[in-house]
Every structure is written in structure tokens, then in C-alpha cells.
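Have a look at this one before I ask anything.
With one protein chain held back, the other chains of the complex are shown just where they sit.
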Amino acid sequence: MTTKLHPLLIVFAAVIFAILVAPLFIILGAAVSDTSFLTFPPQGFTMRWFTNIFDITAFRTTAITSLQVAVTGTFLALLIGIPAAYAMNRFRIRLPSWLSNVFVLPILVPEIVLGFSLVKSITIGLELPVFATLLIGHTLLVLPYAVRVVGASLASFDFSIEEAAISLGCPPLKTFFTVVLPNIGAGVVAAFILAFITSINDVSTSLFLTGPGVSTLPIQIIAHMEQFFDPTIASVSVLLMILTVGVMAIVEATLGLTFLTK
Amino acid sequence: MTVSLTLDNVSAHYGSTQVLKDLSLSVKAGELVSLLGSSGCGKTTTLRLVAGFLEPSAGSIRLGDRDLTRLPAHQRDIGLVFQNYALFPHLSVRDNVAFGLKQRGVGKAERDAKANAMLERVGLSAFAERMPAALSGGQKQRVALARALVIEPPLLMFDEPLSNLDAKLRVDMRVEIRRLQRANGTTSLYVTHDQEEAFSISDRVAIMNAGRIMQLDTPEVLYQRPANSFVARFVGFENLIEMTVTERNGEMVTATTKAGASLTLSQTVYGAIPDRFILAARPDGLAVRQSGEGIPVTLGIRTYLGRAYQYQCTTSTGDLTGNGPLSELLEPGAQAVLVPVPEQCCILPPEA
Partner (left out) sequence: MVKRLTPWLLAAPATLLVLAFLILPVGSTLATTFLEPKGWIAPYVTFFNSGVRRTVLYRTIEISVITTVLSVIIGFIAAYVVAHVPGRLKSIMIIAAVFPLLTGVVVRSFAWLILLGKNGILNSALLGLGLISQPLSMLYTEGAVIAAMVYLFVPLMILTLAGVLEGIPKDVLEAATSLGATPFGVFRQVILPLAMPGLIVGAVLVFTGSFTSYATPQLLGGEKQMMMGTLLYQRAMVTFDWVGASTVAAIMVVVTFVIVFLMTRLARRLNPMVA
């Protein structure tokens, strides 16, 4: 674009973007500080807060739970969300229009209300195991990504290609996997990434769905923070930020980061 | 009110690529000049330079006695019609048309009256309250036209205004544009890649290639007497035959092709013929004969054109296309000669 920007605007934006990134660098500094309290700039340098993470069993077990829930929940959401998205695009006239609104509900209903209602009705009401309810909650939480992001890809998919494949003798289910799926691949990848990151970072839904022995990493971090205010939290945060960088690298490699502005 | 537009040795760059090379162009007061060429030839760049969306790296642009070269785009007072109409989607048709008047501080009542009058002229009075999204392509283009005309600009510019319309509408709209432009006598610059459109609408056409104007002339001259082989090819002279003069005998000149075929040409018909030249002909400028003086060829595919048969012909130095009479059906593979039809051919300088 050739439009010229006022210098003041550029300065303002530079400050904003600096403030967006700076706190995360402060965490990095605090994580290597050789002090027993959180401080910045770091005093000395140590990696002991990183090794300390692994000495605390709770971080290890909750991290595993978080990963299990995020991966399984995302897969489940895609498993049931993609057929729903396909049906709503392929058979638009044969399904009622309110159906798509059903899949907006998990976004619309406040997460904390969802978590509270699930613990009340499912964990206590149906006496389901804590882990099962946690998984259900996260599957619901990320279902809109599966339905809507994949749905957006399907909306621009030309279904006559599918008919072409069928006319050439390809059975319907095989057609879906060999013709439809490869063409909506980017949407599926985007849905997976967004769902995974949402699940792994979630606090509000998980809050009520954790119980004795079963907790997620973010909930464990909050619990730890309320008792100890030492650099261990900073080093856990650094590991989570490395995960973010990894996800960003995957996004950039597969979809390009600009897909997030669409 | 009518003024001329002058571009003087204008150059433009995108990064390090030069897209316009010392371009000079003069549009006389009240005249409509088209810039014609394929994409990337620099025609749109020229228009954007005049509009002020690009800055020239050298040269000057003048409109009447005003120097536009460094003037901000919003102060140039030029009516611009865009390829994609560029209507304001959040404003009604009337407010779209009145937008320019509002910028000029015209009061609400007056600008609505002027906008209504202009909508009347383009036949859209009934649509004044509509939003652009509710209009057809042709209607959108009329609104865009009305919006550019209502500010009574000393210069109108069109950037491929008809390329998004269907064939029938294109013809209607270009008549409409010509009518409105004539009625106001507004100096106009018109960018298009469509030869028929440019020739039908313009007083003069500039054929552009690689950032340069190859020829600027009336459509008639361009069509009948192209000045160089680029323009000749552009206006349909498919056959370009390199020739060398071997003998001069008064007004008669004998020249041979690279393959050695010899033709006798009259300078009374063709004008002065240089020692090396290109003979340019459309298919109907090369008559297919069974024998006689001409360029010997082997006939290939024959197609029926209604008024004649057209033959794809091969020679040892390349392919040529000629037309033969309906009375004489020749078969593929036969030997024949191509004879230039004097009024249909022209002589061009050799290619550099």
C-alpha cells in the first residue's frame, strides 16, 4: 500500500507491539534468576528452576493430563465435527438452518458456566469419573473450531469434484477420503491447531472439572502460584512459551501466520 | 473549462524495475485518448501517475496550466472511473454520487439536487435510495460514471471500466460513455486492453508496449497504416514478411523474400520503399492463387469464412495465412502462390 502513515501512529504502534512482547521476555529473565523470589532483571544465572519443575510431581502429572486431554479432545471433536460440517455444507437444503447455531453455543455459553454445569450434572449427577468429564468439557470447548473452521473450507469446496469422482466409479466413502479431505486439508490443520492451543491453555472450563489426582497444567500453575511465589512458575511459563513458538512454527510452515487475520 | 493534459518525459519505477520509460503524451482539450495494450504495458501505471496514486521518478504532468506532478491526489480534481466500480458500499447511490460535492463543501440540498440531476442523466433516478450491493454490474458502472461526472472535472479517466460487464452491456455502456463525454466536452484518458473498445470510443489511441507508446494515432490510421511491426501485429497483420530490394525500375521495385521468392511492388501504391523492409498483410491481404508471380507455398488446413476460404500455408521460412476465392476449392497439400493485394498490405521498417 502506498498510503502514508503519520509518524505518531508508527511510534504508537511500535510502543504497543513492544508492550505486547516485553512481559514475555520478563518471564524469561525471571526464570533464570538465581534468587528464591521472582525478580527482574535477573540476579545471577541458574537453570535450577527448570530442573525444579521435574522434581515437582504435580507439574509432571498435570502436564501429561493436559496433553492427553488436548490431543484426545481435539481428535474427538474433529471426528464428530468434520462429518457435521460436511453434512451442513453438502446437504444444506436438507438440514434445518438452526443446526449451525447449535455449534455456536459452546462459544456463546461462558466457559466457566459450562464447567460449573458439567460438574453439577455429570460428575456429581451421573457420577462419571473426573477425567471423563474433563475430556467431555474440552471436546465441547473445541468442537466449534472443528465445525466452523472445517466448514469454512467446505463452503468454498466445489462439490461437483466429488460427483466427478463418483461418476468415475469411486465409492462415496472412499471419495470423501481421496477427493474431499485432501482439498480441505488446510482447514483441518487450522482447526486442529486452534483446538489444541485452546484446550491446552484453558482455565475456565477445567476449573471445576479437575478433582483429586486429576488436574491440568494451567490449573496446577494457579494452585502453585497461590502457595509459592518462586521462579519455578516462570520456568514452567517459559516451557509453555516454547510450546507456543513450536505451534507458531507449525502454523507458519503449513498455513502462514496471516491466516490468523482472516 | 476544457483543458489539455500533457505528460512530459515521465518515468516510473516499482522498486528497481522501470515500468515507464520517458513517456510523453498530449491529450488535447475535449479529446478522448485511449491507452491500449496488454497487461504490464504501463497503461494503468500512466493513469495512476496522472491520478496521483503513484509518483513519477522523472518528468512532469500538467493539466491546462496546473502542474500536477507533486500535487496530492485529493487536490487534483480528476473524475476517475474504476474497473471494479469502487462504489462506497456503506453509502446509498445518491450519497455515492454526492460524495465528491460534499468534499468540496457543497451544501446538502444543493448536492442532493445535483446528484439527482446526474442520476437522471444516466437513467438511474429510481435507484437513488438503493445501496450499491443491490445493483447490477451495469447499474454500478453508471453510478460510478455519474459520481465522476458530477464534480465537473476538467479531466476524466477510465481504468478498464467495462471489463467486468457482459458483451452486450459493454457495447451499450461505451456508447453511453462517449455520449456523456461528448456532451460535456471533457478531456478524457481511457485505459483498456480491448482493441475494439478503444477504436470505437476514442478520438486517438496510443498503443503501448513495455512502458513505451508504440504509436499514437486515430483508429483509422492505426488500423490501415501501422507504423511498426508491433502495432501491425497488434491490429491483425498476421503475415510479416522480411524482404530485400534487388532491383529498382522507376516507381516499380523488385524485392525478394529470404527464401528467394520475388515480388514486384509499386511505390505509387505503397509509398517510398526502403532497401530492407517488412511486407505486412492480414489474411485477406494475401490472395491464394494456383500459379503466377507470388510467394510459393504448400497449402495446409482450409477453413470456411463465409466470404472466402482461408488457408494455413507453409513455406521454408515460416507459416503464412492467406484467403482464396469461394469459386476455387484447393486441397491441403497442393502447391500454390500468395499474391499481395496492394490496398490491403503495408510496408514497415525492418525490425531492429
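Letters are used for the chains, namely A and B, taken in the order the chains are written, and counting of residues starts over at 1 for each.
FYI, a residue touches a chain if its C-beta (ideal position, glycine included) is under 8 Å from a C-beta of that chain, and two chains touch if they have at least 3 such contacts.
Remember, it's a predicted structure, so these values are computed and weren't measured experimentally.
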Per the whole complex, from A:S121, A:S156 or A:T178 the residue touching the absent chain is A:S121
Contacting the left-out chain: of B:M131, B:V221 or B:V269, that is B:M131
Hidden partner sits against chain B at residues 51-53, 73-80, 82-84, 86-91, 99-100, 103-104, 130-131, 133-134, 147, 151
Against the hidden chain, chain A presents residues 1, 3-5, 9-10, 12-13, 16-17, 19-21, 23-24, 26-27, 30, 37-41, 79-81, 83-84, 86-88, 90-91, 94-95, 99, 102-103, 105-106, 108-114, 116-118, 120-122, 136-137, 139-140, 143, 146-147, 197, 200-201, 203-204, 207-208, 218, 221-222, 225, 233-234, 237, 240-241, 244-245, 247-248, 251, 257-258, 260-262
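To be clear about the criterion, only the chains that are shown with their structure count from here on.
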Distance in whole angstrom between the CA centres of chain A and chain B is 56
